[in-house]
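Sharing a structure, written as structure tokens. Questions coming.
Apart from one protein chain that is not included, each protein chain of the complex appears where it belongs.
Letters are used for the chains, namely A and B, taken in the order the chains are written, and counting of residues starts over at 1 for each.
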Amino acid sequence: MKKEITLTALAKELGGELVGDGNLTINGIRDIEEALPGDLAFILKKKYEHLLEKTKASCCVVPSQVTETLNNKPIIRCKNPNLAFKKAAELILPNHIPHPKGIHEKAVIADNVTLGKDVSIGCYAVLESGSKIGDGTVIYPHCYIGCRTEIGKNSIIYPNVTIRENIKIGNRVIIHPGSVIGSDGYGYEATRTGHQKIPHIGDVIIEDDVEIGACTTVDRAKIAHTKIGRGTKIDNLVQVAHNVTMGPNCIIVSQCGISGSVKIGKNVIMGGQVGMVEHIEIGDNVMIGAKGGVIKSIPAKSIMAGIPVRPIKKTMKILALEEKLPEIYERLKKIEKKLGVK
Amino acid sequence: MKKEITLTALAKELGGELVGDGNLTINGIRDIEEALPGDLAFILKKKYEHLLEKTKASCCVVPSQVTETLNNKPIIRCKNPNLAFKKAAELILPNHIPHPKGIHEKAVIADNVTLGKDVSIGCYAVLESGSKIGDGTVIYPHCYIGCRTEIGKNSIIYPNVTIRENIKIGNRVIIHPGSVIGSDGYGYEATRTGHQKIPHIGDVIIEDDVEIGACTTVDRAKIAHTKIGRGTKIDNLVQVAHNVTMGPNCIIVSQCGISGSVKIGKNVIMGGQVGMVEHIEIGDNVMIGAKGGVIKSIPAKSIMAGIPVRPIKKTMKILALEEKLPEIYERLKKIEKKLGVK
Partner (left out) sequence: MKKEITLTALAKELGGELVGDGNLTINGIRDIEEALPGDLAFILKKKYEHLLEKTKASCCVVPSQVTETLNNKPIIRCKNPNLAFKKAAELILPNHIPHPKGIHEKAVIADNVTLGKDVSIGCYAVLESGSKIGDGTVIYPHCYIGCRTEIGKNSIIYPNVTIRENIKIGNRVIIHPGSVIGSDGYGYEATRTGHQKIPHIGDVIIEDDVEIGACTTVDRAKIAHTKIGRGTKIDNLVQVAHNVTMGPNCIIVSQCGISGSVKIGKNVIMGGQVGMVEHIEIGDNVMIGAKGGVIKSIPAKSIMAGIPVRPIKKTMKILALEEKLPEIYERLKKIEKKLGVK
């Protein structure tokens, strides 16, 4: 699974500048403090360059600002060591994830399922009637793919994922274990005889290059679509309610909760544990700090934080004054004393 | 799966007032912007009535306040279009969810399991010894039903749900995918040799007409019962700790966290991401705003919000003054300057 490569070839692939013997080879990648001879290691920021001193790695990728080779250790200077890491992992550890291969005999696939070329279906996966799986897609064990659900090409569905009926999932989509796509939205009408369940007859559309974390839930629409736009990346344990639309290219960090019918633009970034009320609109390129509580729509390009969210500068000012409240109170009392009021 | 119905018959079933040709038929339901001839569409609020102009739907259900038929399009005026939607979906799209039918040969059912009439057990579901499943209940693939667990009639357990041993679940209960019922409560006793796990020998009782969202966790009691009362609706990713009791008819929105031994009355409504400490009581008809932090018991009928929660009017006032803190601070400094103090 590991491939050997010379430092000259590697530096070329990474678009970096090699300092050292280009004929040396590496065949693994390890953390700089655990690396052994033969390994490539990484330093992402100049402040960690002291780690070069003790590492046993055969070569280190370093940011451009690192100018010296300590211990005559070969280094490869790269503008973006994080992207170099991605590239190096693809070169040296191709297929480092041992996906299932082929159609397992204990997968249960309904008669009228359509499977593309080179599809892999893991043991005990269940594909219901009318589902379609595109070329090169991998379905892990214990996944449930509902009736008429379609998944595009080269997608990966990890174990124990549930995708209910009539869902549309694009190409190169990754869904991590335990997630649920297409569960009923949370909608009731209060009546004298209790909460009446409103049917959810809509679906979920997940576009190309979306990634969905572990144990994340994406509810189906009441009518029409819940939609995760192209290139959006959702972390673990996130709630996406019925009829939400978002993207393309949003970043939604762990444990965010997005209520029903919220419209989120493109390139929106939300820190962890953000929550928002129903039926609001979040403009393009908005950033919302972690734990933010969003109670009304936010115009494009705003940077917001706080509970409730306000423009971040305002929130910072308010938090600083909250910190000062004990002092403010003392100053107020001093004035009252001087004036003889209370 | 779709049933055709005349507008006259439909209006009668919905208890609405038809304006237009009652002999026309519809056989589908779609979002008003995507609807095609033959479809019924819905407008839930008068402010959306402009959508009537362009829709291709054959008929629209509208709220009573919509007085004109635009484009001579047939409309059905209903007092509660949301309940009309529910009714129409039941009429026109009966069985729109393709539940598994019958006992799949690859379900693993222990010898002494009791199955009612018309039970459906999906592929690879596992039912342990002594479990009982009532008439008409559907267990999806990959569910795990523990020893001696009982599920009532006409309930639906979606895929990848785990229900551990000795749990009691009522009639018409719905549990969405990935949820866990009856896991051990979180209880330890700190000792010099570390945290000692306290056994949880109690159970979980889920009464009739409860709905539990996806990836929600309901822990079993340490002793006695964790109890979800009749008609309570719990959203996705909610934590219900050991020995919590709630209901009937509560509404618990996504990502709420309810700590151990909390007693929640009837008709309580919690917004998303509410959290509460252990061993408190929440009275009947209490409402708690999203993200609220509950640190002590709340008397019946209170409307609370904030972190920590306070009566909502008080919280609103405090939030408004927080907003004003920069101005307040300036005014304080002005006074100090005038008085020559600091």
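Convention: a contact is a pair of C-beta atoms (placed from the backbone, for glycine too) under 8 Å apart; a residue touches a chain by one contact, two chains touch by 3 or more.
Computed from a prediction, not measured in an experiment: that's the story for all the values here.
Screening B:R30, B:K87, B:H104 or B:H142 against the full complex identifies B:H142 as the residue touching the chain left out.
Residues of subunit B in contact with the chain left out of this view: 108, 124, 126, 128-129, 142, 144, 146-147, 160-162, 164-165, 178-180, 183-184, 186, 188-189, 191, 194-199, 201-202, 215-217, 219, 222-224, 237, 239, 241, 255, 257, 259, 273, 275, 277, 293, 307-308, 310, 314, 317-318, 321-322, 324, 328, 331-332, 334-335, 338-339.
In the full complex, subunit A contacts the hidden chain through residues 29-31, 33-34, 42, 80, 82-83, 85-86, 89-90, 93, 96-98, 106, 122-124, 140-142, 158-160, 174, 176-178, 209, 211, 213-215, 231, 233, 235-237, 248-249, 251, 253-255, 271-273, 290-291, 307, 319, 322-323, 325-326, 328-329, 332, 335-336, 339, 341-342.
Everything below uses one rule, namely that only the chains that are shown with their structure count from here on.
Centroids built from CA atoms put subunit B at 26 Å from subunit A.
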